[in-house]
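See structure below.
Here the complex is missing one protein chain, while the rest keep their positions.
On to chain A.
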Amino acid sequence: MTNLPTGLPIDLPTEAIGSIPRSETLMQAQRQYDAGQIDAAAMNAFYDEAVQQTIRELENTGSRIITDGEQRKTHSFATYSVEGGKNFAPDGLEIPFSDGHVRRLPRLTAGPFRYALSAAETLPMAKQYTQLPMKQAIISVSALSLFYPSEAIAGYSREAFLDDLIDEQEKEIRGCFAAGAQKVQIDFTEGRLALKLDPSGSVLNSFIELNNRVLARLTDAERQSIGIHTCPGADHDATHSADVDYAELLPSLFELNAGSFYIAMAAEADPERGLKIVARYLKPWQRAFIGVIDVNNPDIETPEEVCARIMQAARYIPLEQLGTTDDCGFSPFCDDISTSRATAFAKIKARVEGTAMAVEQLASQNGVLHG
């Protein structure tokens, strides 16, 4: 579907999801900090060094918009915002992965729910090291909602908790924009998991409604600068919900009132079918960033392979609604060393170059050079 009017320049935006594997130095420092062997100031120095280094390497990939590699997201993309909170215990719900390992969420023990660490506070610490526009990834309210235990908390109802959650998330998003984020990405990996837990779709629809309640508080322009990331989870090269069909997820996913969607596709068993589903349900004002990098596969894609994946996507999705991304972050959890930093940067570089290559090919098909 290369359906731009002839003569118009082609712009295919390409963005990473966010996380870059931590260096051994940073992981060692985190372990020492967790064990009480170094203090917060020392730990912060390690974070700062890691962010600087990561930004430098991301700039070298040719990316036009970058993240801080989520180096400051302490232990994981899902829990960073509440770590250290006094009203949390470590024995929350477990998320099972396909290879049998589990990740445990923290458990809220009392109200009120408040963020202990805000991405809006860490973003400026990264921005000082780059002139490039930055994207900030945050965890969705629906993922955070799973911190509330099965047994109700006395004096703090689920409804009151959800109200607090929505207030906190609104503050977080506004804070990220105020701190200079060009885009804010909401990690919604539990969307696909929701269908696995409840095949009727009611949990998924409630999760979408919960996120939409936050988005409803923003302006149209802000919503257009917000992206939703969905994937089947990626941890130690395993997933939690890859067997959930996109035909069941995507029609509901695009009901989220956001401008961009980052959709894992490179590792899908039948990407062509996935692309057809995206094309059918994507709304005219939404852009689909299609995953062209399989983050669980150690082989580094060539730019040609990336380009081929984009050309396939372009057959179904209008170019003005198409972008490219990685299937997921490279290391959403701090101790995931299944992918090396070098591999992650090489894959990102391949995505950037493959996207540029696709732009050239699409432009020549369309009778113009890219603008």
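As a working rule, a residue touches a chain if its C-beta (ideal position, glycine included) is under 8 Å from a C-beta of that chain, and two chains touch if they have at least 3 such contacts; residues count from 1.
Please note the rule applied: contacts and distances are computed from a predicted model.
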{"item": "Among \"Alpha-ketoacid dehydrogenase subunit beta\", \"Heme exporter protein B\", \"diguanylate cyclase\" or \"Peptide/nickel transport system ATP-binding protein\", the UniProt name of the subunit that does not appear here", "value": "\"diguanylate cyclase\""}
{"item": "Identified contact with the non-displayed chain, of A:31, A:101 or A:273", "value": "A:273"}
{"item": "Given A:121, A:198 or A:305, the one touching the chain that is not displayed", "value": "A:198"}
{"item": "Hidden-chain contact residue, picked from the options A:31, A:56, A:158 or A:315", "value": "A:158"}
{"item": "Touching residue (missing chain; options A:96, A:112, A:133 or A:180)", "value": "A:96"}
{"item": "Interface with the unshown chain - residue positions in chain A", "value": "93-96, 102, 142, 145-146, 148-150, 157-159, 161-163, 194-203, 205-207, 209-210, 243, 245, 247-248, 251-252, 255, 273, 276-277, 280-281"}
